[in-house]
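Presented below is the structure to which this report refers.
Shown here: the complex without one of its protein chains, the others still in place.
Letters A, B and C name the chains as they come in the text, with residue numbers starting at 1 for each one.
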Amino acid sequence: MAIEGSKEEASSGRIRLGMVGGGRGAFIGAVHRIASRIDDQYELVAGALSADPEKAKASAGDLGIAPDRSYGSFAEMAKAEAGRADGIEAVAIVTPNHMHAPAAKAFLEAGIHVICDKPLTTTVAEAEELVQLVKKSGKVFAVTHNYTGYPMIRQARAMVAAGELGEIRLVQAEYPQDWLTERAETAGSKQAEWRTDPKRSGAGGCIGDIGTHAYNLACFVSGLELDELLAQLTTFVPGRLLDDDVQIMLRWKGGAKGLLWASQVAVGNENGLKLRVYGTKGGLEWTQADPNYLWFTKFGEPKQLLTRGGNGAWPEAARVTRVPGGHPEGYLEGFANIYTEAARAILAARNRTALDPAVIFPTVEDGLKGMQFIDAAVKSSAAGNVWTKV
Amino acid sequence: MAIEGSKEEASSGRIRLGMVGGGRGAFIGAVHRIASRIDDQYELVAGALSADPEKAKASAGDLGIAPDRSYGSFAEMAKAEAGRADGIEAVAIVTPNHMHAPAAKAFLEAGIHVICDKPLTTTVAEAEELVQLVKKSGKVFAVTHNYTGYPMIRQARAMVAAGELGEIRLVQAEYPQDWLTERAETAGSKQAEWRTDPKRSGAGGCIGDIGTHAYNLACFVSGLELDELLAQLTTFVPGRLLDDDVQIMLRWKGGAKGLLWASQVAVGNENGLKLRVYGTKGGLEWTQADPNYLWFTKFGEPKQLLTRGGNGAWPEAARVTRVPGGHPEGYLEGFANIYTEAARAILAARNRTALDPAVIFPTVEDGLKGMQFIDAAVKSSAAGNVWTKV
Amino acid sequence: MAIEGSKEEASSGRIRLGMVGGGRGAFIGAVHRIASRIDDQYELVAGALSADPEKAKASAGDLGIAPDRSYGSFAEMAKAEAGRADGIEAVAIVTPNHMHAPAAKAFLEAGIHVICDKPLTTTVAEAEELVQLVKKSGKVFAVTHNYTGYPMIRQARAMVAAGELGEIRLVQAEYPQDWLTERAETAGSKQAEWRTDPKRSGAGGCIGDIGTHAYNLACFVSGLELDELLAQLTTFVPGRLLDDDVQIMLRWKGGAKGLLWASQVAVGNENGLKLRVYGTKGGLEWTQADPNYLWFTKFGEPKQLLTRGGNGAWPEAARVTRVPGGHPEGYLEGFANIYTEAARAILAARNRTALDPAVIFPTVEDGLKGMQFIDAAVKSSAAGNVWTKV
Partner (left out) sequence: MAIEGSKEEASSGRIRLGMVGGGRGAFIGAVHRIASRIDDQYELVAGALSADPEKAKASAGDLGIAPDRSYGSFAEMAKAEAGRADGIEAVAIVTPNHMHAPAAKAFLEAGIHVICDKPLTTTVAEAEELVQLVKKSGKVFAVTHNYTGYPMIRQARAMVAAGELGEIRLVQAEYPQDWLTERAETAGSKQAEWRTDPKRSGAGGCIGDIGTHAYNLACFVSGLELDELLAQLTTFVPGRLLDDDVQIMLRWKGGAKGLLWASQVAVGNENGLKLRVYGTKGGLEWTQADPNYLWFTKFGEPKQLLTRGGNGAWPEAARVTRVPGGHPEGYLEGFANIYTEAARAILAARNRTALDPAVIFPTVEDGLKGMQFIDAAVKSSAAGNVWTKV
């Protein structure tokens, strides 16, 4: 029934959370904090919020973090928190990309669970090292490929897995934006500055920032593994140091194909992430800007508009749904689902209980796959757009 | 710029919040709690969560409320909390309608701010009494007509006020649902049970539950005062005790007109709240299910699709926006905006500082207007669909 | 299968057609002519295209009408054509409203079939007289309530008739436009001039021009008969002589209800005709601007998007469909369906064969119902918005 009940997590025993990055003026840090609060599973108690000591302090004050738990560096924080009886159990890493690996390493080594923004690192080697370290440490490691948290994406994945589409033939992903149409990085945009700077972003610009999201989503929903790709990375804006448009042909193991297009210069697109999956028996279409809808067509039948919380919602969607159909959920709720799923894993670790097998969140291995994807795409493009194994 | 910065409130000094109603199995209580957490302005520390003592206790446990602050009744809670140094500063009332007035009264008299679900009461007299009590007490009183919290609704209101539409001629509001198409109230739906029960809902069914939302939104955006209405309330489902479909002709002061349609039996509609406002110079259209979009047309020019966080966003939208355009916000964020605006008023009261004039939330007077609207509509309908002053 | 075959009528023995009105600068005359050609059932051979002899002559030349069959008046044309062996078999009347009745009368009396634009006449009395005359003459009389020609409207009607929606509860119709937002009638718009002139349009402005379309469509699809209505007609634009906005409450025989809203001052709407029908088992929604889609929801199931020529198309849609799904048909094709259905009746009359019972087109009785609707609405509004039998 439409409005029967809404979902909410119990809050007993919030997870003590620290944060690296995310000080005043940052973008994604605030998103992580809101996501951590929505289901009341975390309490932010420590931070190394900025490399700038003044800003770090002020930002901690804004967020109600006690002065003695506002640190000057992630290294200091990892050490100090590991030594406290009430130290943080998990850390959110929300810095530019180049800081992900060293920070993650420090916290894993300190025995602290990690929730890390994407892309995982700036190189495949760093990512591989992190995978090993996670294995060794036994800690929870979540990567915020947040779009996998949308309920209708969960449903899409479940429908594919259940064979509703038959054998998959095509996986088409795209993620157009327009915010880098002009040279914002020299016009005062902090977000543009580091995202177009190879030192802080790694070898990929558009492909690292949003291409990996599209790729992660395509893998998540289709359940397929990529075999090889053929990429063309372009820098349209003169003077820009990294790619701002990405075209990729995809060959999936098992014979499916697809195209992935990501762009930061497609005027009129805000965050146009879209996924389409077609199989022998059916097709699915989903658009991030309107995430409560999932189009489904069985071959030979009328299109259906499945809605989050609506009549066609599957249990996999329902378990990450908070309010009834027709009352839209959005980006923050999807992001919160990653946090809450990670919390389930962290609490299972805390309580030494078995983890509910329904729990899903992007792992360090998914993060590594993202780095391998960037790496292969950059190489394919540099080699003249040739097929390259992932 | 698209992803430059996201909004987040500082959390220093959270407001201590109590809750009446909202125990296990309730719908709107969880929504209020999430809304209270999103911007980190509140901390839930006390509750009278259910009339059933067992359920009250268990629900408090779920929510991390200390056992000694889980109360058996709102009266007990008001008294006890008023006597504590660390007692609640505000209470959220999320019970069925008939409990709103007595609970609100108790907390106002105990000097505690109130955030109350809608409709305000079950009778106009109760609502008038509350208005007086709020005036006398000087306390903050917010009514969760949550749709006014959507950023593009804030923008719509600002655009009308700024004269972008010219003189308003038409205000068309509708709110179709379908969840009461069959007799859910005798088929085990708790939500349907009390919402169709005059003892708990008051004299209005559909008109009280969703008609008031549509009316409140129409007033909020248009800035108009209703003069009179002509209503036809219908009960389509045999055996149902209250109206499940409402048609109303509206005459606004100043000459504008409009129609308001709300229904709980319009199959295929989840929460189809929609507002259209037309003036001598322009028109606006907004749909709750897709709340990040606002259609605007200047007469004689192409339609514009204004987006939350996008290029056409006004400051009034931006101040209640958390993430960039193309990353959708939804129902819970809009609801949170009511909580956060109320928090600003509560903190201004706490700190004896002036309240930012930009702060907007539905007040007890808006709640009273909603009750007068229900009352007039019920009377107009009973009298044979005649014009009735509000 | 998507592109298997397209429909086309055989053209053997085109119907000889004349036209009254529709000279240079007219709007609806050209629409009628195109509609008459699409399925190759008619040949335009005579005309009284304008009251202005020069314009009549020039217009006839434009259209390849022989000079001796370009007439100075409909009376002359009816007489002359009736006397020719190769005289017209049917006439299209596309003048302003006040000319419909005298012209139709002249041609019926001359034994010529009539296709007449809407509204049928300017008074109920004239319409009743025409009904009698049609009965007496045995001639075909079609009224171009063209929206009934859209394939998905045919399907909607069939679905209602087949019980797919259960018992109908609500029929909601609206038709907002914005072209009369300002006083176009004194700013050089010929179309606005006569449409806002009671002498040429009759007692209804907006209600006659587009309200009757919405009403006709609501009747056509729902299969219901209207019992009574309560109307409020408004003239928003100062100096205008007829209504430019119409609100009507509808009570259908059998207990269904509904609202009808039509407006010529709703900025941002071009031709926003929309119909929604809700029953005990399902709901339908259709929008004229996107006519190839029909939304259908069975209560408790996901929404379906039925498409013209697509998998969910019914035979009733298919028989008036020309091209496969995904290749849109539009206004002219819908209009052509009225012409082609009328042609089937005219050819059956010519050939003295039985008429296929599947043939549907709006008749003189439908035209009369439209006039009764206008009349009742004008009276209800004038009497202070009271329930008025139709």
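Rule of thumb we're sticking to: a contact is a pair of C-beta atoms (placed from the backbone, for glycine too) under 8 Å apart; a residue touches a chain by one contact, two chains touch by 3 or more.
Please read these numbers as outputs of a predicted model, since none were measured by experiment.
Colleague: For the chain left out of this view, which of C:73, C:191 or C:372 touches it?
Modeller: Result: among the candidates, C:191 touches the missing chain.
Colleague: One chain is left out of this view; which of C:31, C:203 or C:275 touches it in the full complex?
Modeller: Residue touching the absent chain, from the options given: C:31.
Colleague: May I ask which residue of C:73, C:123 or C:271 touches the chain that does not appear here?
Modeller: Per the contact definition at the top, the residue touching the missing chain is C:271.
Colleague: Suppose we count only contacts with the excluded chain; which residues of chain A make the list?
Modeller: Contact residues on chain A toward the absent chain are 165, 169-170, 172, 178, 181-182, 230, 232, 234, 236, 245, 247, 249, 257, 259, 261, 263, 265-269, 276, 278-285, 295-299, 303, 384-385, 387.
Colleague: So which bits of chain C touch the chain we can't see?
Modeller: The list for chain C reads 1-8, 10-14, 25-28, 30-31, 33-34, 37-40, 61-64, 177-179, 184, 189-192, 269-272, 288-292, 307, 309-310, 322-333.
Colleague: By the contact definition given up top, give the residues of chain B that touch the hidden chain.
Modeller: Spelled out for chain B, the touching residues are 296, 300-307, 310-312.
To be clear about the criterion, only the chains that are shown with their structure count from here on.
Colleague: Mind checking the centre-to-centre distance between chain A and chain B? Centres are C-alpha means, answer in whole Å.
Modeller: Distance between chain centres: 33 Å.
Colleague: Give, as an integer number of Å, the spacing between the C-alpha centres of chain C and chain B.
Modeller: Comparing mean C-alpha positions, chain C is 43 Å from chain B.
Colleague: Chain A: which residues touch two or more other chains?
Modeller: Touching at least two other chains: 307, 310.
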